[in-house]
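Right after this comes subunit A.
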Amino acid sequence: ASGCSKSETADTSKGDATAGAQATQPADTSGKGCTLETYGAPKLDLKNAVVGFSQSEKEANPFRIAETQSIKDEAAKIGVKKLLTTNAQSQLPKQISDIQDMLAQGAEFLIVAPLNSDGLEPAFKAAAAKKVPVLTVDRKVNAEACKDYLSFLGSDFVEQGKRAADAMIEATGGKGQVAILLGASGNNVTTDRTKGFVDRVEEKAPDLKIVAQQTGEFARDKGQQVMEQLIQSKPGITGVYAENDEMGLGAITALKANGKKPGEDVKIVSVDGTRNAVQALAKGEMNAVIESNPRFGPLAFATAKKFYADESIPENVLITDREYDQDNAEKSLGGAY
Partner candidate 1 sequence: MNAPRPAEPTAASATADPKAAPAPLSDAPSVRAGTEEPSGRERLLGLVQRQGVLAVLLAVILVASLLYPSFASLDNARGVTAQASFLAIVALGMTLVIITGGIDLSVGSVFALGGVLAAWASQWGLLPALLVPLLVCGAIGLVNGLLIGRAGLAPFIVTLATLLGARGLLLAFTDEGATTYLVPKGSAFAWLGGGTVWGFIIPVLIALALFGVGGLVLQRTSFGQGLFAVGGSSDAATLMGLPVARTKVLVYTLSGLLAGLAGALNAARLTSGVTILGVGMELDAISAVVIGGTLLIGGAGSVSGTLWGVLLLAVIQNLINQIGSLNSSYQSVVSGGFLVVVVVAQRYLARGRRST
Partner candidate 2 sequence: MAPPEAATPGAGPPVLQAAGVGKRFPGVVALDDVSFDLRAGEVHALVGENGAGKSTLIKVLTGVHRPDAGELRLAGEPVRFQRPFEAQQAGVSTIYQEVNLVPLMSVARNVFLGREPRNRLRLIDFPRMNREAAELLDGFGVRVDPRRPLHTLGLGTQQMVALARAVSVQARVVVMDEPTSSLEPREVETLFRVIEELRARDVAVVYVSHRMDELYRICDRVTVLRDGRHIHTGPLKGLERMRLVSMMLGRDMAEVRRDGVTGFAADGHDAARTPVLTADGLTRRHQLDGVSLSLHAGEVLGLGGLLGSGRSETAKALAGGLALDSGEVTVAGKVLRRITPAAAIEAGISMLPEDRKAEGIVPGLSVRENIVLAALPRLSRAGIVSRARQDRVVEIFMKRLRIKASSPEQKVGELSGGNQQKVLLARWLCLEPRVLLLDEPTRGIDVGAKAEVQGLIDELAGEGLAVLLISSDIEELIEGADRIVVLRSGAPAGELAGDAVTEPALLEVLADSAPTPRPAEEAEPR
């Protein structure tokens, strides 16, 4: 491990105020790492810099709220001169012009939460033309690190799917029928979380049959509606994998309304780690929640600081997402967002 892992990272099992901070995985040392020189960016004092943050989706779900808030808080804490924030409202073209707008307004360092893994190239080009480093968070882009962008901070969505599969296998004993509540169609996150889950189940628990894959569009009410249909048509379902907490919670509502016990009759595993889901977990209505940690502020600015301190930054700074289960849910509640 290089010196990239943060020393002040909180012990994840502690349920106190510092809980929920991100921890990094041992860095991927295969890449050469990126330095100020190789990237070709001018030196900068973050304190006197204009920093831009491009959010991808509306701050209308816990993940995005927590993510934006964390960046804002950390910027204030560090005392950057000015933090510009934009929101692409789920429109990729808007994210491109958002980034261009911030560049035109004099942003000197950019933190971008990409809406999609592909398609941001024009924005990166514009930043490169102005020699403004771009740090991407939460979603990896298909571009060249240390050239198109500085580095990626975030989770591995395929891995999240795999861990969800592990949790599901454990909860169901590797047998039975599972349904997947997919995220929005065409979305990278959906694709990755599905791939990880399906691959791992095929590999490890051939007796666990995936009997339905229907989209709940990452929304609670859609998750509920799909679940209601499945309860009627596939009463043999014993497990539900929801690709985010909201759909998982929708499934719980649907199960309860139909007189089934979520968490017992039907095992539920979801991804995210929102407060509501961890609460449900603590109540025994869920079986596991794989965390996807949104609090990128401290890590992002720390990485930036290091970059300007001439340290080498690895291509991927993967964070270790926690896993909540029924046992640790209660005390981990403080760390949920």
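How were these picked? Simply put, all candidates are chains of the complex that A comes from, given by their letters.
Here is the rule we use: a contact is a pair of C-beta atoms (placed from the backbone, for glycine too) under 8 Å apart; a residue touches a chain by one contact, two chains touch by 3 or more; residues count from 1.
Quantities reported herein were computed from a predicted structural model and do not represent experimental measurements.
Touch between subunit A and the candidates 1 or 2 in this complex is found for 1 only. Interface residues of subunit A, counted against candidate 1 in their complex, comprise 55, 58-60, 83-87, 89-94, 96-98, 100-106, 115-122, 125-126, 142, 184-187, 190-191, 194-195.
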